[in-house]
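Working notes, beginning with the structure itself.
Only one protein chain is missing from this complex, and each of the others stays in its spot.
Now for chain A:
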Amino acid sequence: MDPRRTARTVSGPKVRQVGFFTPAPPERSISDPPRFQDPIQPPSPSPTQVNDHSPSGNSLSPVMIPPAHHHSDNFLRTALQVTSPTKAFSYSAKTVTIPPENEDVASSFSPGRKVFSAKSPSSFPGVKASSVPASELTTVSVVNLPPGISEKAGGASVEVQNDRPVSAKTLKEKTSKAERRALQEAQRAAKAAAKAEGTKASSAASKVVTSANTKPSKAAKSSSQKNDGSQVAASEKKGGDRAPEKDRKKDAPHPRMQYDDKSRVEKAKKRAVVKQTEARNRVELFRHLPQYEHGTQLPDLETKFFELDPMHPAVYKVGLQYLSGDIRGGNARCIAMFQAFKEAIKDYSTPPEKTLIRDLAARISSYVSFLIECRPLSISMGNAIKFLKNRIAKLPLALSESEAKSTLMLDIDRFINEKIILSEKVIVKHAVTKIQDGDVLLTYGASSVVEMILLHAHELGKHFHVVVVDSRPKLEGQLLLRRLVRKGLSCTHTHVNAVSCIMQDVTRVFLGASSVLSNGTVYSRVGTACVAMVAHAFRVPVLVCCEAYKFHERVQLDSICFNELGNPDAISKVQGREEINYLDGLVNQENLQLLNLIYDATPSDYVSMIITDYGMIPPTSVPVIVREYRRDHLWS
């Protein structure tokens, strides 16, 4: 990290914009990074710029930073991938056994042909049997004919298709660590060299490459295309010119859907895959947030299982799990989503007459909107998606499909490993130093990082007591408690109602967070604010543990404008206690409104310290991290 940091200070003057900014002037916006329809994201000063020596010539960037290392980066990668096909071919042996099926497939285009040839008659082991291809697939009317057939046609082609990406991937991964090391080294070297050379160097380098840590303002997509286009074909220019316009459109802050705007809601509903019945009786203040009748979505989505053709099964599964609440928690949802995307990319093949970059980006967007329909994205997921889309947009055009795919899968792995797992480890390392013998630690809900901190401290032999505060309706704390108790920690369990009573014994409060916003506001499971405030009143330090990839540059002062509404039934009913469901039958009354908020915002005043992968920082330093390191999140 350190060398990068110094590198950045050189380019400081450009980035040092503190506080709020007015939207960039139109000229700037041309070169701003593509917005990728992230509704959460307000317009922001572009952190990501490429030196442009592009034909359009709108090089307004005041500072030119050499896009140094990327040359080597790409070079390394392509060099690596050249070897992969050989590996892939070794799999062809597998397909040998099934040629008859393939023949069938090939012939299946002749409609109405009745073939009673003994198709692999002896291939049934043991029993005497033969399969008769009675009717051939001749679906001309189906739109997705070519992929459909190739996917479904017998076993052979499926295996071939599946195996190839796998092989590429394994190879990729085998070398990935070494490669990553080499890459990093190369980057550093290049950066150092570039620094020495000064801004002039950029002109030479930028011709070839997409850049990672460079600043000058240029839309990532268009520039990468252009830069490569200059090598590949001049005709690519046209596409390059069109891109900025698109970007400009996207640049306008994508307004978040306001769900009290009826006409818009109707429109959105028409697009929606998941059947969304708006819940009645919503609380006035929260009308702008989406709230659907729970319980209708899941069965409906389930019945459509086979009908959502473009949806990848892995993505679909994750969506179902979001919807049914099988996966929750920012990190878990993010990892699950990325793993699903990885699967989807693995099985992706570019349709004819389309470019991978655009088509895949569109594909990912459709997946994302499906996931949003299942459950609104968390901020961490938004950031992760932004990262992935950036990576897709920045893929060099010259890359072959398999190379591009393996690059992306590698990127996803790296994101999970570095941004989530490594940073959790670092946070644990930092936080453990704050735990001393005899401490009484309080935590609220179930945060994966806090759990790891507690377990790690326990492993180190520290003697401390844990208070797990929980709240209805999710009772996530109980799951945490269960795991802690099994590991032998001494615990107290209480509900949030009693937090003021127990707080006087507590020496530290550890909280997880869904996100930390740039004014230091901690956006987390509802109830966190309450716990933090009580702790503040008792002068107990509140330590918020949050990975840096969850930071967001948005500023939020209350928990009203952005939030998520849960199932209102969850608070009106007590599971397993039929006898105390006093609200039965009242739920649909006009004058009863149920509010089940999922998140709340804790003002930074109540937070003593934020423990993140860059160290322990005061909440006021969050904007610095967001500004300084966001490039890392997006580009690395």
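Just so we're on the same page, a contact is a pair of C-beta atoms (placed from the backbone, for glycine too) under 8 Å apart; a residue touches a chain by one contact, two chains touch by 3 or more; residues count from 1.
Going forward, contacts and distances are computed from a predicted model.
Of the candidates "Transport inhibitor response 1-like protein", "Translation initiation factor eIF2B subunit gamma", "Large ribosomal subunit protein uL4m" or "EBNA1 binding protein 2", the chain left out of this view carries the UniProt protein name "Translation initiation factor eIF2B subunit gamma". Residue A:328 is the one among A:328, A:358, A:465 or A:493 that touches the chain not shown.
Touching the missing chain, out of A:186, A:289 or A:446, is residue A:446. Touching the missing chain, out of A:313, A:351 or A:438, is residue A:313.
Touching the omitted chain from chain A are residues 108, 111-112, 114, 116, 119, 123-142, 148-149, 152-155, 158-159, 166, 169-170, 173-174, 176-177, 299, 301-307, 309, 313, 316-317, 320-321, 324-329, 331-333, 335-336, 339, 413, 416-417, 420-421, 446, 448, 451, 479-480, 483, 486-488.
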